[in-house]
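Apart from one protein chain that is not included, each protein chain of the complex appears where it belongs.
Letters A, B and C mark the chains in the order given here, with residues in each chain numbered from 1 onward.
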Amino acid sequence: MNDSILYWALLPEILAGAGGIFIVLLTPFLRGSRDRGSRLIPGLTLLILLGAMVALFTVARDLPQSPMKELSFSGDTFSLSFRFLLLLICAVISLAARPFLEREEIFRGEFYALLLFIYLGMALLSGSQDLLSTFVGLEVLSIGCYILLGLKRSDLRANEAAWKYFLLGSISSAFFLYGIAMVFGATGSTRYADLFALMGSHSDKQATLLLNCGLALIFVGLAFKLALVPFHSWAADVYEGAPSLIVAFFSTAPKVAAMAALMRFFNFHFPRMHYSAGHFAGWIAVASMTLGNLAAISQQNVKRMLAYSSIAHAGYMILAIFIDNETADTTLFIYLLAYSMMNLGAFLILSLLSGKGDLCVSLHDLSGLAERRPGLAALLSLFLLSLTGIPLTGGFTAKFYLFGSALKNGLVGLVIIAVLNSAVSAYYYLRPVVHMYMKPLPESPSPAEVPPVPIGFALAIGTAALAILWLGILPSFWLEFAEKVNLALK
Amino acid sequence: MTVPIIYYLGLSALLFALGSVGLLLKRNLLVQFMCVELMLNAANLAFVAFSQGRADGSVIVFIVMAVAAAEAGVGLALVVVLFRNRNSLDSEDFRLMKG
Amino acid sequence: MSDWFWIIPFFPLAGFLVLGLVGRRLPVAAVSLTACGSVALSFVTALFSWQALLRQPDEARFFSQRLFTWIAAGNFQADFSFGLNPLSMVMVLVITGVGLLIHIYSTGYMHGDPGYPRFFAYLNLFLFAMLTLVMAENYLLLFVGWEGVGLCSYLLIGFWFEKPAAASAGKKAFLVNRIGDAAFLLGLFLLFYQFGTLDFRGIEHALHSEPLHFPVETGQIGTLTLTALLLFVGAVGKSAQIPLYVWLPDAMEGPTPVSALIHAATMVTAGIYLVVRSSALFTRAPLAMETVAVVGMLTAVFAATIGLVQRDIKRVLAYSTVSQLGYMFAAVGVGAFVGGMFHLVTHAFFKALLFLGAGSVIHGLHGEQDLFHMGNLRKQMPRTFAVMLVGMLAIAGVPGLSGFFSKDEILWKLFSSGHTWLWIAGLAGAAMTAFYTARLILLAFGSRPHGEEAHGHAAHESPAVMVVPLVILALLSIAAGWIGLPAWLGTNHLEEFLSPALAVHAEGAHGAGSHSTEIAAAALSSGIALLGIGAALLFYFYRRLDPDALAGRFPFLYRLLRNKYWVDELYRGVFVQPCLWISRRVFWLYWDQEVIDGLVNGTGRILAGAGNILRRLQSGSVRDYAAWLCAGALTVLLYLLIV
Partner (left out) sequence: MKIPYLLALLTYLPAAGGILVLLVNGAQEKVIRWFAFLLSAAVFVLSLLLVASYPLPAAGYVLEETLGWLQVPQLGITHHMGVDGVNLFLVLLTTFLTPIAILSSFTAVHRKVQSYYALLLFLETGMLGVFLALDLVLFYLFWEVTLVPMYLLIGIWGGERRIYAAVKFILYTMVGSLLMLVAILYLHLQTGTGSFDLLRIAGQLSSGAAALTRTQELWLFLAFFVAFAIKVPLFPFHTWLPDAHVEAPTAGSILLAGVLLKMGAYGILRFCLPLFPHASTAFAPLISLLAVIGIIYGALVALVQTDMKKLIAYSSVSHLGFVVLGIFSFSLQGLQGASYQMLNHGISTGALFLIVGILYERRHTRRIEEFGGIARSMPHYAAATLIIALSSIGLPGLNGFVGEFLILLGSFAKNSALTAVAVTGVFFSAAYLLWMYQRVYFGPLTRDENRQLADLDRREWACLIPLILMAVWMGIYSQPFLQRMEGASRNILHPIQSNQLVAREASPDFRPAASPKPAAGESRIAPEPRSFPHE
């Protein structure tokens, strides 16, 4: 393998990192949000992200399609598709960020730099083939997130959310790290390829035990990021406390990255884990879906409800990790694409509706929204229907593909449970729809006037909606795209 | 003479457990933060133990330390913000959200 | 004419369409003309068809015309095809003839009613349905007519729908008939699966040509018997026999011409027609025949007893109709198909006459129907009195009049076929018939006792348009008997005419018995009739006997009869109320709302409750969360180590 190709493969990340550093260096010279220069930052960030995307596809042509197992970072097509998704999410967020930040009076150039750095960490996570680089990626991601969460210093709820996430995240990092140590102890290496090779030859019982424990703790570390039960406890509080736009980012991008890492680690490199881990993942999946859906039923706070919903969705997705056939990564990608777009859309709209300080996010606040803002109501409904998995939305395509793949693997029972869970979820996803369309405008207190939609938001939400519909109505393009990823495996 | 690896590991596990138990018992934010640091360092200790005689293990330890330091920076900043807003360091004062 | 006979039902249909669609905008005269004219056209066509039929040789006396295929699925096919054979010819003549007279009568009777065009629309529709019924070439098309007449009956009984009693009576008629119809339908299914067709001629052909497949089911309940019985249940509903007769007395809520046409002359005889038309089938099911005979005679006597004490003039006639229909069933039940048809024809005339006469009385008294409020009408309504007297004598069976011949033939056939008990019951019924009809005449037209104030003084004779049909019917009531003279007196033209339609199967019922016995029996029955009339005279004319005293002597019996054996109350208490109660309490409120919806909503509640419990785990304290995290990690570790 030619080194130049390797660096070439990292071109998007290099771009993003350089851009981030540039912004960080730029900000001290700007005088707050009023400065013309700081107004340029969002556009600059978007430009960098788009440039990264272009770079991504440019280098893709020259890259081998199979994973380069001997490298710590593989720029194969699998990581390529996930990096594309991550860039997309970041771009959508950066589109909507400025009006949001200005409304909350926390506009700072560093936000954009953080976004780019976090992308860096996530990209690393998606292509990493070495436990150490995985850890670094995870930590870059985490630390960035801690800062994002704490960005709104004056808001006590946001502070609490940040603290909870920080503390629990650190614990999970500790677990992850301990897991790495154990694996390292058992095999003497942190490279996936080495681990894989060594595992086959091991007959040492102690080492195997150590290895298994290590793998379990690594799983815990990643599962925490995905908010899988029983590592979900942070999710609801953090989603509720953090500003909606941050949550929109937060509930999507890190999950994409963590899922990619899980996929690469457990599906590509440790297929033999399938049996016992698959079983266990089954339990975790069932627990996540069920707990997420049930706890969401009686939530009054829409953000909190969506937090539980995302726990449930992580439960569905985890099925894909343990699918032992060639469709696993396609399935995961399609599901994540749909999931992130609909979650982004829903949270962005909530962010618009909830007003400054995210105060109006209860179901009651949505009552009669269709009268006031039919367009927003329709879009929010679209995202919610997609989350439910109603056909002609991306959510359906994703679930369809996922259930199909899982059935192909013989997971009939799990699929039936998942399907029943979907039916339950329909109940709470429809509640906002009920409020928006079927309840009258509340008389008192009169609802906060929703300001006109800033252009950035409109573009961001439009992108998400378009993606959802595209994936729902004409999924061929995306399936084909995702199936190219598939080749990476075989 | 080398200390058998198992001792290191035992100590590391003990520290890790201590950290987690401390987290469960202590209400002070700073103490909680220190417990987390303890857990991270326990893991680090395990690395050191495993990397006996291997260079790359030691390198990892340094990387981890760097990362932990970054985390500590953010964490302490958060503690400061929390204290400023609430004038308290009791973690039970920060239960606005639940259910 | 043999090509065009099928148009007979369509004249009234056209009349119905005209009246139904634009009747409200037409002048009264145009309505009357359309209504009567369409029936008259039918009648004339029927007469021509009859002539055409008579010109055919005996064995070829049928016309048939397939208009189009109605329903076809797989090997099932039913056509819209009309036909005429002697049997249906007789029915067509009666229906169009009597129908025409009643239409004419109604133009007078209904004059001034706001629903005048509607009334005639219904009446025309009824004739269409009735003609379809009798001219149908298959059972399914017959069923169309069968239900069609039921519908018209419903509409006409409830013609004055603002009267709650009328609305309710119409519904009752329809529903009680539906019970019979359900059985009828089952009978049709059985027919189809035995014969592969529902065509009359196909079935008759099969019965005749494959005697091995379809033997006479003596002493066993075979499929043929079951089929026949199911068809008979249908007939029981339509012809108001026990136990489904309850609708007919209530049906008197309708306008009187309706009672005359539908509930006396035509529709209610559809059951008889059905059995006779299915004679090939019934003769192979002796058990079914016995059932028909017994039910018929039971009804005849049962209804007659109720008729003895009714006060409402139309109700007396209604029970009389039920009773006379019973006679007809008894006749066909013992194989005297011709006898049954004969009585059907004569009954159509004299009962229509009696009803129309009663209508004339009611009309004259401005709606008064209580016999005990009438009296002395002989003077005010002499022509009505005269024709009703004729009708009464005819139904009572006074020798020489039509009723005598037809009833006598039935009684003779009962006797000669060995059904002695039925014969005795028939005689008793005949006595009662004579009594209650005489009572009716005497109460209405005779003088009042004790100086009771009668409404008679206000009465007036009906206009000519009502009286002329009465006179014609009276003439027919006298003369119609002569078409079916008994063997000792002349030729039975009716039997000759009908026998090709009934073919040979009626022969078996022709029992032994010489002319002398037959004469003796006739003498006995006429004596019985006179006895009944005499008793009525004693009670209500000479007043030698006091009916109240008699009632006082047998209070329970009297109350039993007065209250019509409490059958309506019984049905209400045993079927209707429990059914409603179960439907409401058990099915709807309990099963649907408690059990099923309880399960559905309960599932929701359980899920929400579980969710709430899970929510409570989310305590908000970061230490708890950390505990979850650690516990989770521990679990994962343990699981991987153990499994």
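We take it that a residue touches a chain if its C-beta (ideal position, glycine included) is under 8 Å from a C-beta of that chain, and two chains touch if they have at least 3 such contacts.
Just so it is clear, the model here is predicted, and its values are computed rather than measured.
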{"item": "Omitted chain - touching chains that are shown", "value": "A, C"}
{"item": "Contact residue for the chain not shown (choose from C:213, C:311, C:379 or C:493)", "value": "C:213"}
{"item": "Hidden-chain contact residue, picked from the options A:21, A:50, A:359 or A:416", "value": "A:416"}
{"item": "Absent-chain contact - pick from A:43, A:404 or A:451", "value": "A:404"}
{"item": "Chain not shown: contacting residue from C:4, C:488, C:566 or C:588", "value": "C:588"}
{"item": "Contact with the hidden chain (one of C:48, C:70 or C:558)", "value": "C:70"}
{"item": "Contact footprint on subunit C, counting only the chain that is left out", "value": "66, 68-77, 79-80, 140, 143-144, 146-148, 151, 154, 158, 161-162, 164, 166-168, 170-171, 174-175, 178-179, 181-183, 185-186, 188-190, 192-197, 199, 202-203, 205-206, 209-210, 213-214, 223, 579-580, 582-584, 587-588, 592, 596-597, 600, 604"}
{"item": "Contact set of subunit A toward the excluded chain (per top definition)", "value": "370, 374, 385, 390-392, 396, 400-401, 403-404, 407-408, 412, 415-416, 419-420, 422-423, 426-427, 430, 433-434, 437-439, 474-476, 479-480, 483"}
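Convention: only the chains that are shown with their structure count from here on.
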{"item": "Geometric centre distance via CA averages, subunit B-subunit A, whole Å", "value": "26"}
{"item": "Chain centre separation in whole Å, for subunit C relative to subunit A (CA means)", "value": "79"}
{"item": "Residue list for subunit B, restricted to those that touch at least two other chains", "value": "20, 23, 32, 94-99"}
{"item": "Where subunit C touches two or more other chains, by residue", "value": "615, 618, 620, 622, 626, 630"}
{"item": "In the complex, subunit A residues that touch subunit C", "value": "163-164, 167-168, 171-172, 175, 209, 212-213, 215-217, 219-220, 224, 229-231, 233-234, 236-237, 276-277, 279-280, 283, 291, 293-299, 424, 427"}
{"item": "Contact set on subunit C toward subunit A in their complex", "value": "604, 607-608, 610-612, 614-615, 618, 620, 622, 624-626, 628-633, 635-637, 639-641, 643"}
{"item": "Interface residues, subunit B side, partner subunit C - complex", "value": "20, 23-27, 32, 91-92, 94-99"}
